[in-house]
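Every protein chain of the complex appears in place save one, which is left out.
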Amino acid sequence: MDIAGPFAPVLLETLSACGAGAVLLVDLFTPEARKSRVGAASLAVTAILFLAAWFGMEAGGETATLFGGSLVLDGMAVFLKRTFATAGLLAVLAAIRYEDRLPRGRGEFHFLLLSALTGMFLVSSVGDLMSMFVSLELVTLSFFILAAFRRERPESVEAGLKLLVLGSLAAAFVLFGTAFLYGATGDLTFAGLRDHLASLRGAPPSRDLLLGLLFVLLGLGFKIGMVPMQVWVPDVYQGAPAPVTAFLAVGSKAAGFALVLRLVTTVAGPGTKDSLQLLFTALAFATLFYGNLAAIPQTNVKRLLGYSSIGHCGYLLMGLAALGPASYYDESAAASGAAAILFYLLAYALTTFGAFLVVILFSAATGSDEMDDYAGLSRRSPLLAASLTVALLSLAGVPPLAGFFGKFMLMRSVALTGPAGFGLLVAGAVNVVIGLYYYLCLVKRMYVHPPKDASPLPVTGPTAALLYALTAALLILGIFPGAFVTLASDAARAAFGVGG
Amino acid sequence: MTPLLAALPPVTVQHYLLLSGLLFAVGLVGVLFRRNIIIVLMCLELMLSAANLAFVAFSRVHGNLQGQVMVFFSIAVAAAEAAVALSIIIALYRARGGVDVEDAAEMKG
Partner (left out) sequence: MEGLGFYGFGALTLLGALLMVTSRNPLHGVLWLVVSFLGLSGLFGGLGAHFLAAIQILVYAGAILVLFLFVIMLLNLRPDDVERMPTFSLRGGVGGFLVGVVGFCAVVGSVVMGTGAFAKPVAGLPPLEAGAADVAIPLFSTALLPFEVVSLLLLAAIVGSVALTKRRLP
């Protein structure tokens, strides 16, 4: 069903921007005693966005453009928008469970969640580098403030400041790289970049173009938490309010990968794929091992999830490494890599929120994020322990959960590239084992160790329903991934120009 | 002064680009090596400005105004970033309750 006609490309952006404004107005006209209405308004906005994204947009339709090509709605954009809409809904649901701990300014908090979401929708369908830069900045700027939002806690404000310094550094890299891309092509659109590369007829592009590309990729590397630009991740994940951490983990990573994919599908061609493949293979290696090895000694759950998210960035980079060396170059391998990334991001969004929801509820009840305090959680609240276990196993990639199928698709796309991908496959498998080790350490604490404090942790009805729903979603996505995989691979094939 | 200038090679677009790269490098190194947060923020502004100079120089080469429009946006983004950065600094000072708090390295590992 297509409810927006020619305005489909801006439907979600317009709705969420207007919704953000509406939330501010609701906050303004609500008396102090009834502030929970603000969260309800925000929830209504994201629920509408969720429905509009999943049921109001044509996935396999024609590529639509608006604003003279500044905004492009293709299959990849639709898939990403659905992921973002899901993440936005879950972020607001998580934020409502966190609201008592916000000092004041619930309206502002929800406004910024929605403005970050608007930026993510824009990022998934930008068609030129100007829109790319400003949309990316809309996402990051909203997150600077959200991370620092618990301004009475120094570690939250510090998290905001660290995110800000490195986020702005990333912005400067993206801008400098964009300048060199503009210098090489004389144009700021992705179409212009593609035409410029096509006009080279397979010859390697000029060095200034490669420099620009490298700078933009390095800048985007900050957003996705790629080694060597991952330094902000653990501190910010630990210090930021938990709903923000979850939204940042999903949103920043998916937004970064949306742009990397957009850029790579634009520039991948006979003249560039060798260097791109080498670059992404090296980055995937470094990111996988750094994230997973550094996660082992952690004692704080949010920090552990921070390091593990660096590891997940490594898995996602494997999908980009599937661009394939020249001799084995096969568009279908590249397209399957992109499809795997799209599917993995959706699975990662659900899994991350599943884990963070438990972290939020646990710290609301006990005031702690330390792993030692999770000891004996299964006896204090079987539901919380079971939900966290399912989420952690999905992160680790245990069948039949969503995370397993995502990893399977990524590994398969690397295998398609032939012998060149062998090393990366082994690295991926080794890291799955390392990941399983530290996730199971936490699971063991919850089920085997005796609790320090045996008081039960009650879970209210709606919260329990949400936990059940997320767990069910992880199982469904893992057991019946067919429909989602078809959507993702159609989108990726269209983006790489592979027929059928 | 004038004979000295006449002896120099004519100013090319490369000169502007090199200056832009130099400014970017100075800013980058400042971000990495300085501990004073105000200076770090100014270095970030300097890096954005260096990119702006490259945009304007490339705009001159290509004879179109897209690069200059981009600079316009970049200045707007820089202004927004500076405002948020400074309000975070104010919040940090308030959260620490003054300036005599020792280095708050509460997160390690």
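Some points to look at:
Going in written order, the chains are labelled A and B, and every chain counts its residues from 1.
Methods note: a contact is a pair of C-beta atoms (placed from the backbone, for glycine too) under 8 Å apart; a residue touches a chain by one contact, two chains touch by 3 or more.
Since we're looking at a predicted model, the values are computed, not measured.
The chain omitted from view is touched by exactly one of A:131, A:394 or A:431, namely A:131.
Touching the chain that is not shown, out of A:145, A:175, A:220 or A:459: A:145 (per the contact rule at the top).
When the full complex is taken into account, the listed residue touching the unshown chain is A:67, out of A:67, A:422, A:437 or A:480. Subunit A meets the missing chain through residues 17, 24, 66-68, 70-71, 103-105, 108-109, 111-112, 115, 118-119, 122, 128, 130-131, 133-135, 137-138, 141-142, 144-145, 148-149, 151, 158, 161-162, 165-166, 180, 183, 206-208, 211, 231. Although one chain is not drawn, its touching partners on subunit B can still be listed: residues 5, 8, 10-19, 21-30, 32-43, 45-46, 49, 52-53, 56-57, 59-61, 63, 65-66, 68-69, 71-73, 75-84, 86-93, 99, 101-105.
What we mean here is this: only the chains that are shown with their structure count from here on.
Each chain gets one centre point, the mean of its Cα atoms, and the points for subunit A and subunit B are 28 Å apart. Only residues 17, 20, 24, 27-28, 31, 37, 40-41, 44, 47-48, 50-52, 54-55, 57-59, 61-62, 64, 66-67, 69-70, 73-74, 77, 80-81, 84-85, 88-89, 91-92, 94-96, 104, 106-107, 109 of subunit B touch subunit A when the two sit together in their complex.
Those residues of subunit A whose C-beta lies close enough to touch subunit B in the complex are 129-130, 133-134, 137, 141, 144-145, 148, 151-158, 160-161, 164-165, 168-169, 171-172, 175-176, 178-180, 182-183, 186-188, 234-235, 238-239, 297-298, 303.
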